[in-house]
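Omission of a single protein chain aside, the complex is shown with its protein chains in their original locations.
The block that comes next holds subunit A.
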Amino acid sequence: MVTVKQVEDDNLVSKGAIPEQLKCPQFCFQDIRIPLYRFSSQSLLDDSPFEGHVCITEDEQSALDSLLLALWEDKMWKGVLRYDVTTSEIKVIFGKRKFIAQLNERLGMDYVPKPEPDKICGQGNLSEFQWTKHQEEFLFYVACGEMAISELIPSAAMPDGALLIIINEIPVEYGHVFLVPCGSDSLAQVLDTKSLEMVARFAVEINNCSFRLFYDCPTAGTSHRYFEACYFPSPLPVELTPVDTFFHEGQRGMRISAVTDFPIKTLLFESNKKFKRMVEVLVEICCQLQEKSIPYNLLISDSGKKIFLFLQMQNMANSGTLSAWECGGYFLFQSRSEFDQATEETMLNKLRDVSLDDEGFQVVKELCCSIADKFVA
C-alpha cells in the first residue's frame, strides 16, 4: 500500500532537499520537479527477512512497478524513445544453455548504448541547452522516507541521497532506465554501500520477477556511477545454472556460491536475513576487485533476493568488457544474418574469452571468504 500526498504537500518535501547539498557539479536540480517515490521507514535491509515485509504481496503489481511502467510507457507514447524496443525480435538460442538473442537493428553504432548519465552526474560540463534536453528523460526520484508505508509525491524537488531514475532513450529492453545515485558522494568512483542498498531495495520493492538491475564497473579512465535496469522477458541463463555454496553464515544469513559450469566466472550472493551486511561485504569485495583491476559486473534479480557477480579478465587487449546482461546470457545483434546464425558455441566463446581464469577465480573466492569472515566476526 502506498499513500498519496496531494500537490500542496510539496513544500514539505522540498524543505528537506537543500540544493547546495547536491554535489552534482555544474548541475542544479532544484527546479526539476518530478514525482518522488519515498520508501517506507521500515527497512527490509536490516534484519527483517523479506517475507515479513508488509508492502510485498506477490499476487499484485506493486506501486513502484506501476509507477515505473506508467512513466516509461508515457515517455514512449510521447516519442522520447528512439524506437519501440518491443518491435525487436527475441529468441532463445538453440542449445541447453538457453541463451537469449535480440535482433535490434536500430541500436546505432554502439553495440551497447553509451549511457547519458555520464554527462549528468559526472564531471562533464552541461550546457543549459542539454539540461533542458535531458529533463524530459527524467522519470522520478526515489528516496528514503519516514512514513510507515511507502508514498508517492506527484511532484517534488530532489531530496538528498536520492536515486534519479532516467529513461534510456536507446533501450535494450522494455523499461530500460538508469538509476543514478545523486547526493553527497555521487562523484565517488567506486561502488558504495548506500547506493547498492538503495538499488537493492528498489528491486525488492518493485517486486516483479521480470525486473533486473545491472551494474558495470567503470572501465579505466572513466568516471561514472550508475545502475541500469529493465524488464526481461524470461530468466537469464545464469539464473538457471546450478551453484556450489562455499560460504555460509548460519542458517539464514549470507550465502556465497560459485555458479558452476558457466562460461564466465560468476559468484552468487544471497541472504534471507542481515541483508545490509551482505551489501557491505559485496561492496568491500567490489572495491578490492577494482584495486586489483579485475573488471566485474553485478546483476540483481529475483526481486532483490539474488545478486550475481561476474568476473572478467583484466586488460583485454582487443575486446572490451561485456555488459552485465551479456554476462548473464542476453545478447544483442544488429544484423539479421548475425542474429540468424548465432549459435550456443559462439555465445559460450564470447563469454569464455572475457572470463577471469581459474587461478584468479580461486583468489577471488578466497578474498570473498576472508572479507565475509571479517564482517561476520
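Criterion: a residue touches a chain if its C-beta (ideal position, glycine included) is under 8 Å from a C-beta of that chain, and two chains touch if they have at least 3 such contacts; residues count from 1.
The criterion applied here is as follows: contacts and distances are computed from a predicted model.
The complex appears with one chain absent; UniProt names that chain "LOV domain-containing protein" among the candidates "Mitochondrial import inner membrane translocase subunit tim23", "LALA0S09e01112g1_1", "LOV domain-containing protein" or "Replication factor C subunit 3". Interface note: of A:39, A:138, A:174 or A:275, the residue touching the hidden chain in the full complex is A:174.
Within the set A:88, A:266, A:297 or A:355, the residue that contacts the chain not displayed is A:88.
Residues of subunit A that touch the chain left out of view are 1-4, 49, 51, 58-61, 63, 65-74, 77, 84, 86-98, 100, 152, 154, 174-175, 208-210, 231, 233-235, 239-240, 242-243, 248, 250-252, 270, 272-273, 302, 305-306.
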